[in-house]
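Omission of a single protein chain aside, the complex is shown with its protein chains in their original locations.
Let's look at chain A:
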Amino acid sequence: MDAAETFNQIPLSIDPATKAISTSDPSLQDEIDELNRVHRAFVGLETPNGIPPPPAPVNPKRSVQITKLRESGNGSYKKGAYPEAIKMYELAMRMASDRPPWEASGLVREELSALYNNRAQSFMAQQMWPEGALDAEVAVEMKRVANIKGWWRRGQCLKEMGRLEEAADWVRQGLDFERAGPEKQQVGELEALQRELNKALDKS
């Protein structure tokens, strides 16, 4: 009765043409779908032995494309074409999250954080505060330290929406993170926002 020696045989079948697996057990359907998805990624692999490469050095092609998209987004932003910029950032986001799943997650976090940060900025420029607040939150979630812009942007959006207490909480949290982080010289902006918030809170 050793569990290491036994397994449950599952009724599986293979489509000979597409080589997709299917099962008659509905409870396993999600897992099988996932397996087929991973399998498609395997088929597209260019490595000689057909196994995923180690996560660390990633294929630079995609990174270059993402950077390009982000830069054209930044260009549109500077020209004031905010919806255009947002579209560019969204394309880049899709590229970043479509990376093969075994590529380094740290890189994905870094890229997504920058993209969400930029998109938050574009939303803010159009005074779309809820969208901006959410994007900034995602950016911070992806990268908590050395991300003063992200903390500041959500704080600002919350302030604009009149959610002063939330904003003050958020900024305090951000200061806690950033003062311990590598960019502690640049917390001035965040501190200014905190002072503003405190003043507004005192008034009300």
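The working rule: contacts are C-beta pairs under 8 Å (C-beta built on N, C-alpha and C of every residue); 3 or more make two chains touch, one makes a residue touch a chain; residues count from 1.
Here is the rule we use: contacts and distances are computed from a predicted model.
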item: Candidate names "Ras-related protein Rab-15", "Checkpoint protein", "V-type proton ATPase subunit a" or "Translocation protein"; UniProt protein name, chain not shown; value: "Translocation protein"
item: Option touching the unshown chain, where A:112, A:167 or A:187 are the choices; value: A:112
item: Footprint left on chain A by the chain that the document does not show; value: 1, 3-4, 7-10, 12-17, 19, 21, 28, 31-32, 34-35, 38-39, 41-43, 49-55, 70-71, 74, 77-78, 97, 99, 101-105, 108-109, 112, 114, 117-118, 121, 124-125, 127, 129-131, 133-134, 137-138, 141-142, 149, 152-153, 156, 159-162, 189
